[in-house]
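One chain of protein is taken out of this complex; the other chains stay put.
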Amino acid sequence: MSWLKNAWYVAGFQNELDDAKVVARTFLGVPVVMMRHSDGRITALEDMCPHRLMPLSAGKRVGDELECAYHGMRFGVTGICTLAPGQTHIPTQACVRNYPLVQRHGLLWIWMGKPELAAPELVPDIRWNDHPAWTPSRGYHHVEASFQLSVDNLMDLGHESWVHLRTIGQDDEEVIPNYPVKVTVKGEGLLHAHREMPNIDAPPFFAMLLEHQGKINRWQTAVGLAPSICMTDFGVYPVGSSPDGAYRSHVLHLLTPETEKTTHYFWSVARNKRLGDEALTQAVCKAIEQTFDEDAVVLKIQQSQMEKFGGPVPRVALKVDEAPIRARRMLEALVKKESEDPNFVYRPQLMIDDTTPELAMV
Amino acid sequence: MSWLKNAWYVAGFQNELDDAKVVARTFLGVPVVMMRHSDGRITALEDMCPHRLMPLSAGKRVGDELECAYHGMRFGVTGICTLAPGQTHIPTQACVRNYPLVQRHGLLWIWMGKPELAAPELVPDIRWNDHPAWTPSRGYHHVEASFQLSVDNLMDLGHESWVHLRTIGQDDEEVIPNYPVKVTVKGEGLLHAHREMPNIDAPPFFAMLLEHQGKINRWQTAVGLAPSICMTDFGVYPVGSSPDGAYRSHVLHLLTPETEKTTHYFWSVARNKRLGDEALTQAVCKAIEQTFDEDAVVLKIQQSQMEKFGGPVPRVALKVDEAPIRARRMLEALVKKESEDPNFVYRPQLMIDDTTPELAMV
Partner (left out) sequence: MSWLKNAWYVAGFQNELDDAKVVARTFLGVPVVMMRHSDGRITALEDMCPHRLMPLSAGKRVGDELECAYHGMRFGVTGICTLAPGQTHIPTQACVRNYPLVQRHGLLWIWMGKPELAAPELVPDIRWNDHPAWTPSRGYHHVEASFQLSVDNLMDLGHESWVHLRTIGQDDEEVIPNYPVKVTVKGEGLLHAHREMPNIDAPPFFAMLLEHQGKINRWQTAVGLAPSICMTDFGVYPVGSSPDGAYRSHVLHLLTPETEKTTHYFWSVARNKRLGDEALTQAVCKAIEQTFDEDAVVLKIQQSQMEKFGGPVPRVALKVDEAPIRARRMLEALVKKESEDPNFVYRPQLMIDDTTPELAMV
């Protein structure tokens, strides 16, 4: 399947451009270089000199311009060439492409499609990464698999008992997939997969969060927002206490295709409790890093097996594939619309309504 | 040339499956996982979960079943899925292919062709690996070349003076190829190439075996059995003594194509003297390892040159190529029969008749 082009993709964390840093990264197969200007504006340029293809990021920043490391050509904010050493006339073709880049919710967002359609209000609302009521633990994984395998993995609530046995899974007689999942289409490009696990032993990660060793109630909702953002909303609270006081996290999985076979995976785990507890912030970072390492191994194997033996996955669909398959279909429908109408833009909805948590458990 | 499919190939040594071990190996391009069950039966399954292509060998063994590392699907002896977590109905396509696997002569044998043709009596008779009158020294090499280059190399009795100068070759004024070789077709798929070298200085390896430094008589017979088993029958004895008392070895070269460009090379050097001498068993292992390392280097270069510069080998045929070329033709004839009749099975003959050693020397 091809990529949805007219959409905002996460390009990085906002603070990565602090201290006049120049960040080079490939999105949807295109090498891009990003920087913040002295007036605060941010830009994303094609990371390739139009002369002899040198990455501009291999050169140096001179004020608000990028200077090529080979012949000293300089490029300004909009990608226009401002200096071609040895000549006064600058050829009009000597410019690089300029991609819309905005910052929102503590993140950088890039638009690789038609620039004139890049309305900032189309940026998905993932407020939890940058909101006073939530404290985030953030990180990044480079995944050696397509973004679709990553989305499959995040929407599938069934692999925890095996892949994450040592972290968020539980080694119980009652394996996680045996708790029923309810999959609901919430609107165009938006899907929820919800599961409740009442009265279970707390897996190690949740025991740490709750500082509680006894039985807990747990719910999880996997939210899929086309083209490639997922969120795992989970809540845990001791059996007998009120769900209103649950420790709740919004785990943001911000995926951006790098190439057909690799994916940028920015993540942010926002919690609603112990907000100022910096040690907990670090502990969550560490635990999540380990958990996503476990995913990355499985995804890389899956990608390499697909390349070696061909064909799409799943070959045989199981119940755990219900949400992944529906998420794929949602995206396919959007890609089809875009291919039929290059001016089609898709308006992402709010991923979850925090005021009505899906808590039916007692 | 394509592979002969309806044939037993060596899949490993029998004891590799001891202690509930799970062994993963690729044969004829197909990844396979092998294990021995609690009731003693052995099985070979396709090493790939039908769900998301994970190698089953990356999961764990649970009793007599294999559990996938991703979603916990379990597969039993015959390849049928016995458990799909989260659901009671198991899709009928959720099974993996099951390959006939038998043990014979201390080895595991696998059948990658039509399963219904896999009669155990078609396993080649290589009794010497596992017979009280013979003591084997065993080992394994992974060869980065096609099995055909390996067979060529084993049937060609002419490269010793150069490739194996430091081990079994001899640095003489009379190089080995100058001793005539007699090539004989012994039946369908069976070839002998025989040479006698009377009254020669003992090369280092043979001096060690005989514990004798003077002149020796030596014979060697390269036996080729389609599709890919070779045996070097050699005998050495001091000049003046009787050939009946010769130190004799059956060097079994058990080749199985892994991919088009790589080969499993199981070997077993069975001897008829000093049977209980464990130090000698080890010394032979070490010497043969070194000798076959020398072959592996040459084969890898040859394979890579063929890929780089194209075309079959030999480009120019020499006399040393007589047996290799006839062995190839024998195999081609069998492959042609199989391609014309998918139910064709080939019945391997006894490789050599020990009771009448080909000893004409005095």
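Letters A and B name the chains as they come in the text, with residue numbers starting at 1 for each one.
As a working rule, contacts are C-beta pairs under 8 Å (C-beta built on N, C-alpha and C of every residue); 3 or more make two chains touch, one makes a residue touch a chain.
Just so you know, these numbers come straight off a predicted model, no measurement behind them.
S.K.: Determine which one of B:Val163, B:Leu210 or B:Leu252 touches the chain that has been left out.
M.R.: Result: among the candidates, B:Val163 touches the missing chain.
S.K.: Spell out the interface residues on chain B facing the chain that's missing from view.
M.R.: 156, 158-159, 161-163, 175-178, 298, 301-302, 305-306, 309, 313-320
S.K.: Could you list which residues of chain A touch the chain missing from the display?
M.R.: Residues of chain A in contact with the hidden chain: 48, 50-55, 58-59, 67-73, 84-87, 91, 93-94.
To be clear about the criterion, only the chains that are shown with their structure count from here on.
S.K.: As a quick test, compute the distance in whole Å between the mean CA positions of chain A and chain B.
M.R.: 51
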